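Note that this complex is displayed minus one protein chain, with the remaining chains in position.
By written order: A, B and C. Residues from 1 in each chain.
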Amino acid sequence: MTDITPFTTHLLQSMQAFVPETALIVTFLLALAADLIWKKQRHISGYMALAGFIVTGFLLVQQQSVTGITFSGMLVIDHFGIFIKWVILLSAMLVVLFSFISGELHQAYTRLGEYYILIVGMVFGMFLLTGASNLVMIYLAIETMSISSYILSGYTKFVRRASEASMKYVIYGAVSSGVMVYGFSLLFGLTGSLQLHDIGAYLQQHSVDNLTLLMAGIMILAGFGYKISAVPFHYWTPDVYEGAPVTITALLSVASKAAGFAAMLRFFRLAFTAPFTAVDADWTVIGSIDWHFVLAVLAVLTMTLGNLVALWQSNMKRMLAYSSIAHAGYMLMAVAVLNDTGVAAILIYFFTYMIMNLGAFLIVQLVADKTGSEDLEAYSGLGYRSPLIGVALTVFLISLTGLPPTAGFIGKLYVFTSVISAGYVWLAIVGVLNSVVSLYYYVRVIRNMYLRDVESQGSKITFTPAVLALVLLLAVPTLILGIWFGPLVDWANLSMAITAFH
Amino acid sequence: MEIGLSHYLIISALLFSLGLYGVISRKHAVMVLMGLELILNAANINFVAFARFGGMNMDGQVAAVFVIILAAAEAAVALAILLNIYQHFKHVNLDEVDQMKE
Amino acid sequence: MDLTTLAFYFFAALTLGFGAVVVMSRNILHAAFSLLFTFFGIAGLYVLLFADFLAITQIMIYIGGILILIIFGVMLTTHITGVDVKSGRTGSIQLGGAVLVTLALAATLIIIATGTAWNESPAPEVTSTAELIGTSLLTRYLLAFEAASMLLLIAIVGAAFIARKKN
Partner (left out) sequence: MTHDTLLTLSVFVLLTPLLSFMINIFFGNKLGRLSGVVGTTILGIDLLMAALIAFSKLVTYGGEHIIQTRFEWFSPGSYAISVGYGIDNIAAIMLMVVTLISFLVHLFSTIYMEGDRRYPKFYAYLGLFTFSMLGIVMANNFLMMYIFWELVGISSYLLIGFWYEKDSASNAGKKAFITNRIGDLGFFAGIMILFMTYGSFMFEDIFAGIASGTLPFNNPTMLTLAGIGIFMGAMGKSAQWPLHVWLPDAMEGPTPVSALIHAATMVAAGVYLVAKVFWMFTADALTFIAIIGTITAFVSATIAITQVDFKKVLAYSTVSQLGFMIMSLGTGGYTNGFFHLVTHAWFKAALFLAAGSVIHAMHHAMHHMHDHHSDPQDINNMGGLRKTMPWTYRTFLFVTLALAGIPLTSGFLSKDGILAGTLAWAKLTGGWHWIVPVMAFTAAGMTAFYMFRLTIVAFHGEPKTKIAGHTHENPVRIVLPLVVLSVLSVWFFYSPNPIDASVGWFHARVVQPETAVPAAYQWEFLIQDHQAAPAENHGSHHALNALQEETHHYHYLAMFLSLLIAGTGIALAFAIYQYKLISADALEKRFKKLHTFSYNKWYFDELYHATVIALMLAVSKAMAWFDSVVVDGIVNLSAGLATVAGKVTGLFDHVVVDGAVNLTARVTGFFGSRLRKLQTGNIQFYVVMLLLGVILLFYFFV
């Protein structure tokens, strides 16, 4: 019998680093129980979920200084992961708040027990994904969040569109993760390890067959690409975003994308670039495959397709789906440079993207609840029918375009700076051209709100103060972050180093 | 000829492709799910074969265990979703479930 | 040709032959039962690869669980008595695409499988893998093991919700 004392010590330490996730599990179970006990309370599990998220947030604050490799290398806790976890947690909290006021959900159900429970489960999966440093863990975490989101995207199951979305999502997701697992198996065969650190170390010491490594890498990219909606793995995105309840669409477009980016970055950092250095601003790619170029091509494809097709959309949710594809493309540019500055840029971008995108979706939700339509036409004269909503949506769209003085400008600025300073001027130019194209379709909405169908402006749309407060909660930071973003940048710079040493 | 690693890998590659063919070509959603199972099994054969020929590296077998667990969970959820589709469309032919497009 | 080789070819043929039937058969029930034999063939391959525990698992979970689930799915979504039990194929253009893509991928993967210098080393003698896997699951993979139980719980909650007819 071997001595298991070192293992138990390690396990106890790991458990301490696992408190936020544990809190999520407890929340999941409590919400499940609460839902069974108080059957009359429509939002009881929602309140539990929100409370659980707040507790998780407190625990995350406690963890701010923790860095370490836990559970025998399954999970890494570092500043980078914690930043992404904040993005996930904040967006989940906001989406729960959106759900409280969603007419779409309440028309269908008197109780929403499973809805909030599954959101907690999804957040748990995403938390795991941000730290996962083992291929099995990555697969497991992706499946955990995916299975929750398959169900959630079809949650309004009496709606045909939602059911269709759910079905497409599950099939596409299953194939993507199947392809990814196959890629994992090839990587395992090449290096004999499932541990990302060990894979990196092995690749550095041995030269392996390039073709195989490329195939494995691309198959794995298909899995990550599916999560972050990168072209050509994006096909599920528009249909699922359109069909799913808008609250879930919002969550998918921000949180699940953030988790996907985190896993992808960590994977590239640990497995495909040289490890063993604590502070290494420029990562050195192992082997002779030019991953910079591969990722840059994906970035160009992603943002170009997203923007060009978005021009043709008349459904707001679908348009925002393509816009979210385009934004994934902008962020992929910063992935392609594969260095710490790029990571910082992505973190900044994600934080701003979270606020502005959730804001846009919130307004889509509000308008759909009031007018019963997600069509662009429903926004005609909105600027006069509900001035505050009109102004807020304008702010969000300008921010999504990336014009100053909004948060979106700062995100884009940092991404472009990181790309240019890494020497990829052509990539930045493509990015800027794409931004110009995106102006067309974002401005189209603003034009509809202010310059079209002014006759029908008679019917005012009013919202409760709570709803307006929620809108302002997102619109004001969008503007403030456009001017005062020092703390965000400092935080991102603090979090940009992905733990890469053993 | 000695049965080596590559024999298993070829089986796995063929099974993987068969699974994909099934996913792409069958109308009936349940058959698509069967194709998916083949894909995952192909990956599993890889894991186990690499484990065996990589010096009995148990990581591969453990990975296979997890893939099996997840395949089960995924199948359960996918079938539940298909039942729901059946409620709406009275069939589960994937090529006729295409209301949302472009 | 020794017994192991013979067994390998037998199981390989079982796997691929019935695998082909699964994806080609027009009758869904035929496909489902062919899947049973495919899984069985794979379990046999696992035995040949010194993965006895996995072979058992494969039979238990796949044949005892997933396959039953799938057959239920067939029952619930098809009028057994009608013609619906047959599944047509998708349009011919897409079918052509499917064949092409599949062949291209298969060829590429086989080239890779045969042409790569894999990380190989001689295997030590092992009697049973069950203990090794058990130890792994409860030490190195403890977190994954626990997380998988979370995942199953989520899947149960979700599947139960979505399959339920009433609100």
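What to note about this one:
In the analysis below, a contact is a pair of C-beta atoms (placed from the backbone, for glycine too) under 8 Å apart; a residue touches a chain by one contact, two chains touch by 3 or more.
What you see is a predicted model; the values in this text were computed from it and never measured.
Though it is not drawn, the left-out chain touches A, B, C in the full complex. Contact with the omitted chain, checked across C:Leu35, C:Ala98 or C:Ala113, is made by C:Ala98. From the set A:Trp38, A:Phe58, A:Phe158 or A:Phe293, the residue in touch with the chain omitted from the display is A:Phe293, counting the whole complex. One chain of the complex is left out; on chain C, the residues touching it are 90, 94, 97-98, 101-102, 104-105, 108.
Where chain B meets the missing chain, the touching residues are 20, 23-25, 32, 94-95, 97-102.
Residues touching the missing chain, restricted to chain A, are 167-168, 171-172, 175-176, 179, 211, 214-215, 218-219, 221-222, 226, 231-233, 235-236, 238-239, 289-290, 293-294, 297-298, 305, 307-312, 341, 345, 403-405, 413-414, 417-418, 420-421, 425, 432, 436-437, 439-440, 447, 450-451, 454, 485-486, 489 (touch as defined at the top).
As a convention for this text, only the chains that are shown with their structure count from here on.
Here A-C and B-C were compared by C-beta pairs in contact; the pair with more is B-C.
Centre-to-centre spacing of chain A and chain B amounts to 26 Å, using the average Cα coordinate of each chain. Chain A and chain C have CA centres that are 31 Å apart.
The mean-CA centres of chain B and chain C are about 6 angstrom from one another, to the nearest whole unit. Those residues of chain B in touch with two or more other chains are numbered 9, 12, 16, 19-20, 29, 44, 49-50, 54-55, 59, 62, 66, 70, 73-74, 77, 80-82, 84, 87, 94. Within chain A, the positions touching two or more other chains are listed as 136, 140, 143, 147, 150-151, 154, 157, 166, 186, 189, 192.
Residues of chain C touching chain B in their complex: 4-5, 8, 12, 15-16, 19-20, 22-23, 28, 31-32, 35, 38-39, 42, 45-46, 48-51, 53-54, 57-58, 61-62, 65-66, 69-70, 72-74, 76-78, 84, 87-91, 94-95, 97-99, 101-103, 105-106, 109-110, 112-114, 118-124, 126, 129, 132-133, 136-137, 140-141, 144, 148, 151-152, 155-156, 158-160, 162-163, 165.
Listed in rising order, the residues of chain B touching chain A in the complex are 9, 12, 16, 19-20, 23, 29, 32, 36, 39-40, 42-44, 46-47, 49-50, 54-55, 57, 59-60, 62-63, 66-67, 70, 73-74, 77-78, 80-82, 84-85, 87-88, 94, 97-102. By the touch criterion given at the top, residues 1-3, 5-22, 24-31, 33-35, 37-38, 41, 44-45, 48-56, 58-59, 61-62, 64-66, 68-77, 79-84, 86-87, 91-95 of chain B touch chain C in their complex.
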